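Only one protein chain is missing; all other protein chains are in place.
Per-chain numbering from 1; labels A and B assigned in written order.
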Amino acid sequence: MEWFIAKIFAKYNYWISIILMMIGFYGIVAKDNLIKKIIGLNIFQTAIFLYFISLGAVKAGTAPIVDAEIIRKGYVYANPLPHVLILTAIVVSVATTAVALSLVIRMHQEYGTIEESEIIEKSRDKGMTWT
Amino acid sequence: MIPFIQLFGLYVITHGAGGPGGGFQGGVVFASAFILYVIAFNLTDGGARFPESGNIILSSLGLYIYAGIGLLAIFFTLGAAQYLNYGFIPFTSHFEENRALGMDFVEIGIGITVMAIIVSIFFDLALKDGDGKEEEEEGSR
Partner (left out) sequence: MPSVVEHFPVLVVVVSLLSAITILIAGWINRKTAWYISLATLLGQFIASLFILHHVMTVGSIRYRLGGWAPPWGIEYVMDALNAYVLVVLLFLGLVCVIYSKRNIEHELPQKVVSFYTIYQLLITGLCGITVTGDIFNMYVFLEITSLSAYALIASRGKIALKASFTYLVLGSIGACFFLLGVGFLYAVTGSLNIQDLSLLLPPFYGNRVVLAAFVFFLVGLSIKMALFPLHTWLPDAHAFAPAEISAMLSGIIIEVSTYAFIRVAFSVFTLRFLRLLPIFDILSWLGAVAIIIGSVLAITQVNLKRMLAYSSVANMGYIVLALGLSTSARTLPWGGLNPALMHILNHALMKGCLFLVAGAFIYKADLWYIKDFVGLGRKMPYTCAAFVIAAISMIGVPPSVGFVSKLYIILASIEAKKFFFVAVLLLSSLLNLVYFWRVIETMYMKRGKEQDHSHASHGSHVQREEIPFGMLSPIWVLASLCIIMGILWLANVPTPILNQVNSMFGLDMKP
(Lines give C-alpha, C1' and ligand atoms only; values in the text may rest on other atoms or scores of the structure.)
Protein backbone atom coordinates (compact mmCIF):
# COMPACT_ATOMS: atom_id res chain seq x y z
CA MET A 1 0.00 0.00 0.00
CA GLU A 2 2.75 2.41 0.83
CA TRP A 3 4.56 1.54 -2.35
CA PHE A 4 1.36 2.32 -4.19
CA ILE A 5 1.01 5.69 -2.56
CA ALA A 6 4.64 6.61 -3.07
CA LYS A 7 4.78 5.57 -6.67
CA ILE A 8 1.44 6.71 -7.96
CA PHE A 9 -0.38 9.13 -5.77
CA ALA A 10 2.55 11.25 -4.77
CA LYS A 11 3.46 11.87 -8.37
CA TYR A 12 0.00 12.52 -9.63
CA ASN A 13 1.15 15.46 -11.72
CA TYR A 14 3.27 13.22 -13.89
CA TRP A 15 0.45 10.74 -14.32
CA ILE A 16 -2.05 13.39 -15.33
CA SER A 17 0.42 14.78 -17.78
CA ILE A 18 1.06 11.42 -19.37
CA ILE A 19 -2.62 10.56 -19.61
CA LEU A 20 -3.33 13.89 -21.32
CA MET A 21 -0.44 13.34 -23.68
CA MET A 22 -1.77 9.97 -24.67
CA ILE A 23 -5.24 11.34 -25.21
CA GLY A 24 -3.84 14.00 -27.48
CA PHE A 25 -1.70 11.51 -29.30
CA TYR A 26 -4.66 9.22 -29.85
CA GLY A 27 -6.53 12.17 -31.28
CA ILE A 28 -3.78 12.92 -33.76
CA VAL A 29 -3.39 9.37 -34.90
CA ALA A 30 -6.87 7.93 -34.91
CA LYS A 31 -9.18 10.72 -35.90
CA ASP A 32 -9.95 11.35 -39.52
CA ASN A 33 -11.14 14.92 -39.32
CA LEU A 34 -8.33 17.42 -39.64
CA ILE A 35 -9.68 19.76 -36.99
CA LYS A 36 -9.73 16.93 -34.50
CA LYS A 37 -6.13 16.23 -35.32
CA ILE A 38 -5.24 19.82 -34.56
CA ILE A 39 -7.13 19.62 -31.29
CA GLY A 40 -5.24 16.44 -30.45
CA LEU A 41 -1.96 18.18 -31.18
CA ASN A 42 -2.97 21.01 -28.89
CA ILE A 43 -3.89 18.67 -26.07
CA PHE A 44 -0.57 16.91 -26.51
CA GLN A 45 1.36 20.15 -26.31
CA THR A 46 -0.65 21.43 -23.37
CA ALA A 47 0.06 18.24 -21.46
CA ILE A 48 3.77 18.83 -21.92
CA PHE A 49 3.43 22.38 -20.70
CA LEU A 50 1.57 21.23 -17.61
CA TYR A 51 4.32 18.77 -16.88
CA PHE A 52 6.94 21.48 -17.13
CA ILE A 53 5.10 23.89 -14.90
CA SER A 54 4.48 21.25 -12.31
CA LEU A 55 8.23 20.77 -12.20
CA GLY A 56 8.67 24.36 -11.16
CA ALA A 57 6.17 24.36 -8.34
CA VAL A 58 7.52 24.89 -4.87
CA LYS A 59 5.47 23.89 -1.87
CA ALA A 60 3.55 26.89 -0.52
CA GLY A 61 5.30 29.24 -2.89
CA THR A 62 3.80 32.49 -4.04
CA ALA A 63 4.04 34.27 -7.34
CA PRO A 64 7.63 35.07 -8.23
CA ILE A 65 7.55 38.86 -8.27
CA VAL A 66 10.47 40.64 -6.75
CA ASP A 67 9.19 42.92 -4.12
CA ALA A 68 10.76 44.56 -1.13
CA GLU A 69 8.35 42.78 1.14
CA ILE A 70 9.22 39.38 -0.20
CA ILE A 71 12.89 39.92 0.23
CA ARG A 72 12.42 41.32 3.69
CA LYS A 73 10.19 38.60 4.99
CA GLY A 74 11.91 35.83 3.14
CA TYR A 75 8.86 34.36 1.43
CA VAL A 76 9.25 31.25 -0.59
CA TYR A 77 8.37 31.77 -4.21
CA ALA A 78 7.89 29.41 -7.09
CA ASN A 79 10.67 28.95 -9.60
CA PRO A 80 10.06 31.48 -12.37
CA LEU A 81 12.29 29.94 -15.03
CA PRO A 82 9.92 27.17 -16.13
CA HIS A 83 7.17 29.73 -16.40
CA VAL A 84 9.17 31.78 -18.85
CA LEU A 85 10.11 28.75 -20.88
CA ILE A 86 6.54 27.58 -21.08
CA LEU A 87 5.42 31.04 -22.09
CA THR A 88 7.71 30.85 -25.09
CA ALA A 89 6.55 27.34 -25.85
CA ILE A 90 2.92 28.47 -25.67
CA VAL A 91 3.65 31.18 -28.21
CA VAL A 92 5.16 28.56 -30.47
CA SER A 93 2.11 26.37 -29.98
CA VAL A 94 -0.22 29.23 -30.86
CA ALA A 95 1.70 29.93 -34.03
CA THR A 96 1.65 26.25 -34.99
CA THR A 97 -2.09 26.07 -34.44
CA ALA A 98 -2.58 29.21 -36.48
CA VAL A 99 -0.62 27.81 -39.41
CA ALA A 100 -2.42 24.48 -39.12
CA LEU A 101 -5.80 26.15 -39.15
CA SER A 102 -4.88 28.26 -42.17
CA LEU A 103 -3.87 25.10 -43.96
CA VAL A 104 -7.18 23.46 -43.11
CA ILE A 105 -9.11 26.45 -44.40
CA ARG A 106 -7.20 26.40 -47.66
CA MET A 107 -7.75 22.68 -47.98
CA HIS A 108 -11.43 23.17 -47.44
CA GLN A 109 -11.53 25.81 -50.13
CA GLU A 110 -9.62 23.51 -52.41
CA TYR A 111 -11.27 20.17 -51.80
CA GLY A 112 -14.55 20.95 -50.10
CA THR A 113 -13.94 18.55 -47.27
CA ILE A 114 -11.82 18.26 -44.17
CA GLU A 115 -11.79 14.53 -43.73
CA GLU A 116 -8.34 13.25 -44.37
CA SER A 117 -9.31 10.11 -46.24
CA GLU A 118 -11.56 12.05 -48.57
CA ILE A 119 -8.78 14.49 -49.32
CA ILE A 120 -6.49 11.63 -50.24
CA GLU A 121 -9.17 10.24 -52.53
CA LYS A 122 -9.74 13.56 -54.20
CA SER A 123 -6.09 14.19 -54.72
CA ARG A 124 -5.91 10.95 -56.58
CA ASP A 125 -8.57 12.27 -58.91
CA LYS A 126 -6.88 15.58 -59.47
CA GLY A 127 -4.20 14.05 -61.58
CA MET A 128 -1.41 14.60 -59.13
CA THR A 129 -1.24 11.10 -57.84
CA TRP A 130 0.75 9.92 -54.87
CA THR A 131 3.08 7.45 -56.50
CA MET B 1 -19.26 51.11 -26.94
CA ILE B 2 -18.98 50.41 -23.26
CA PRO B 3 -17.58 46.88 -23.50
CA PHE B 4 -14.96 48.18 -25.89
CA ILE B 5 -13.82 50.85 -23.50
CA GLN B 6 -13.87 48.48 -20.57
CA LEU B 7 -11.62 46.07 -22.36
CA PHE B 8 -9.34 48.87 -23.36
CA GLY B 9 -8.83 49.67 -19.73
CA LEU B 10 -8.28 46.07 -18.83
CA TYR B 11 -5.52 45.41 -21.22
CA VAL B 12 -3.61 48.55 -20.55
CA ILE B 13 -3.38 47.41 -16.95
CA THR B 14 -2.35 43.93 -17.83
CA HIS B 15 0.08 45.24 -20.37
CA GLY B 16 2.32 46.83 -17.81
CA ALA B 17 5.62 45.29 -16.93
CA GLY B 18 6.50 44.58 -13.35
CA GLY B 19 3.48 42.51 -12.60
CA PRO B 20 2.42 39.11 -13.70
CA GLY B 21 2.08 39.79 -17.33
CA GLY B 22 4.48 41.11 -19.82
CA GLY B 23 4.64 41.54 -23.51
CA PHE B 24 2.93 38.49 -24.86
CA GLN B 25 0.01 38.40 -22.49
CA GLY B 26 -0.62 42.10 -22.82
CA GLY B 27 -0.55 41.81 -26.56
CA VAL B 28 -3.06 38.98 -26.58
CA VAL B 29 -5.47 40.80 -24.33
CA PHE B 30 -5.10 43.91 -26.46
CA ALA B 31 -5.89 41.89 -29.54
CA SER B 32 -8.84 40.16 -27.97
CA ALA B 33 -10.47 43.53 -27.49
CA PHE B 34 -10.54 44.07 -31.22
CA ILE B 35 -11.73 40.56 -31.81
CA LEU B 36 -14.46 40.86 -29.23
CA TYR B 37 -15.59 44.05 -30.86
CA VAL B 38 -15.86 42.38 -34.24
CA ILE B 39 -17.73 39.42 -32.81
CA ALA B 40 -20.08 41.55 -30.77
CA PHE B 41 -21.05 43.85 -33.55
CA ASN B 42 -20.98 41.20 -36.25
CA LEU B 43 -18.82 43.03 -38.69
CA THR B 44 -18.41 40.77 -41.65
CA ASP B 45 -15.97 43.15 -43.09
CA GLY B 46 -13.58 43.88 -40.29
CA GLY B 47 -11.17 45.03 -42.88
CA ALA B 48 -12.74 48.42 -42.59
CA ARG B 49 -11.91 48.50 -38.93
CA PHE B 50 -8.38 47.22 -39.10
CA PRO B 51 -6.81 47.52 -42.51
CA GLU B 52 -4.24 45.08 -43.81
CA SER B 53 -1.67 47.79 -44.17
CA GLY B 54 -2.03 48.75 -40.55
CA ASN B 55 -1.30 45.18 -39.66
CA ILE B 56 1.87 45.02 -41.66
CA ILE B 57 3.16 48.26 -40.27
CA LEU B 58 2.31 47.50 -36.69
CA SER B 59 3.76 44.03 -36.55
CA SER B 60 6.91 45.18 -38.23
CA LEU B 61 7.16 48.17 -35.94
CA GLY B 62 6.99 46.02 -32.87
CA LEU B 63 9.64 43.70 -34.17
CA TYR B 64 11.88 46.58 -35.14
CA ILE B 65 11.65 47.92 -31.61
CA TYR B 66 12.53 44.57 -30.12
CA ALA B 67 15.45 43.75 -32.36
CA GLY B 68 16.53 47.33 -32.71
CA ILE B 69 16.93 47.92 -28.99
CA GLY B 70 19.30 45.03 -28.95
CA LEU B 71 21.30 46.43 -31.82
CA LEU B 72 21.42 49.84 -30.19
CA ALA B 73 23.38 48.30 -27.39
CA ILE B 74 26.04 47.35 -29.85
CA PHE B 75 26.01 50.67 -31.66
CA PHE B 76 26.27 52.96 -28.69
CA THR B 77 29.23 51.22 -27.23
CA LEU B 78 30.95 50.68 -30.57
CA GLY B 79 31.00 46.97 -30.21
CA ALA B 80 32.14 46.73 -26.64
CA ALA B 81 28.92 45.41 -25.22
CA GLN B 82 26.95 42.45 -26.38
CA TYR B 83 23.65 42.32 -28.13
CA LEU B 84 20.65 43.02 -25.92
CA ASN B 85 22.85 44.29 -23.14
CA TYR B 86 20.61 47.25 -22.61
CA GLY B 87 22.51 48.55 -19.67
CA PHE B 88 24.69 50.45 -22.01
CA ILE B 89 22.10 52.37 -23.99
CA PRO B 90 22.32 55.94 -22.78
CA PHE B 91 18.72 56.66 -21.85
CA THR B 92 19.64 57.81 -18.41
CA SER B 93 22.88 57.80 -16.59
CA HIS B 94 22.33 54.80 -14.39
CA PHE B 95 23.14 51.29 -15.52
CA GLU B 96 20.24 49.69 -13.72
CA GLU B 97 17.69 52.19 -14.91
CA ASN B 98 18.87 51.73 -18.45
CA ARG B 99 18.34 48.06 -18.12
CA ALA B 100 14.83 48.47 -16.80
CA LEU B 101 13.94 50.94 -19.52
CA GLY B 102 15.40 48.69 -22.16
CA MET B 103 13.32 45.81 -20.89
CA ASP B 104 10.21 47.93 -20.95
CA PHE B 105 10.80 48.95 -24.53
CA VAL B 106 11.31 45.36 -25.55
CA GLU B 107 8.09 44.33 -23.84
CA ILE B 108 6.20 47.10 -25.58
CA GLY B 109 7.66 46.01 -28.88
CA ILE B 110 6.60 42.44 -28.26
CA GLY B 111 3.15 43.56 -27.26
CA ILE B 112 2.60 45.57 -30.42
CA THR B 113 3.75 42.75 -32.65
CA VAL B 114 1.70 40.15 -30.86
CA MET B 115 -1.41 42.27 -31.03
CA ALA B 116 -1.07 42.96 -34.72
CA ILE B 117 -0.35 39.34 -35.55
CA ILE B 118 -3.20 37.89 -33.54
CA VAL B 119 -5.69 40.31 -34.98
CA SER B 120 -4.46 39.52 -38.47
CA ILE B 121 -4.64 35.79 -37.83
CA PHE B 122 -8.20 36.17 -36.62
CA PHE B 123 -9.24 38.19 -39.62
CA ASP B 124 -7.60 35.84 -42.07
CA LEU B 125 -9.18 32.82 -40.49
CA ALA B 126 -12.62 34.11 -39.80
CA LEU B 127 -13.63 36.26 -42.69
CA LYS B 128 -15.12 34.99 -45.85
CA ASP B 129 -12.51 35.86 -48.41
CA GLY B 130 -9.21 35.13 -46.77
CA ASP B 131 -6.50 35.06 -49.37
CA GLY B 132 -4.41 32.40 -47.75
CA LYS B 133 -1.48 34.57 -46.95
CA GLU B 134 0.06 33.04 -43.90
CA GLU B 135 1.69 35.38 -41.46
CA GLU B 136 4.24 33.95 -39.13
CA GLU B 137 4.66 34.75 -35.52
CA GLU B 138 7.95 35.02 -33.75
CA GLY B 139 8.76 33.02 -30.70
CA SER B 140 9.49 35.76 -28.25
CA ARG B 141 11.65 35.19 -25.26
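Here is the rule we go by: a contact is a pair of C-beta atoms (placed from the backbone, for glycine too) under 8 Å apart; a residue touches a chain by one contact, two chains touch by 3 or more.
Since we're looking at a predicted model, the values are computed, not measured.
Visitor: Suppose we count only contacts with the excluded chain; which residues of subunit A make the list?
Guide: Within subunit A, the residues that touch the unshown chain are 25, 28, 34, 37, 41, 44-45, 48, 51-52, 55, 81-82, 85, 88-89, 92, 95-96, 99-100, 103-104, 106-107, 110, 119-120, 123, 126, 128-131.
Visitor: Over the whole complex, note the residues of subunit B touching the chain we left out.
Guide: 53, 56-57, 59-60, 63-64, 67-68, 70-71, 74, 79-87, 131-139, 141
We take it that only the chains that are shown with their structure count from here on.
Visitor: Can you give the whole-Å distance between the Cα centres of subunit A and subunit B?
Guide: Each chain's C-alpha centroid was found; their separation is 24 Å.
Visitor: Which part of subunit B faces subunit A closely enough to touch in the complex?
Guide: 18-20, 22, 24, 121, 124-125, 130, 132, 134, 136-141
Visitor: How about subunit A: which of its residues touch subunit B in the complex?
Guide: Answer in residue numbers: 63, 65, 84, 87-88, 91-92, 94-95, 98-99, 101-102, 105-106, 109.
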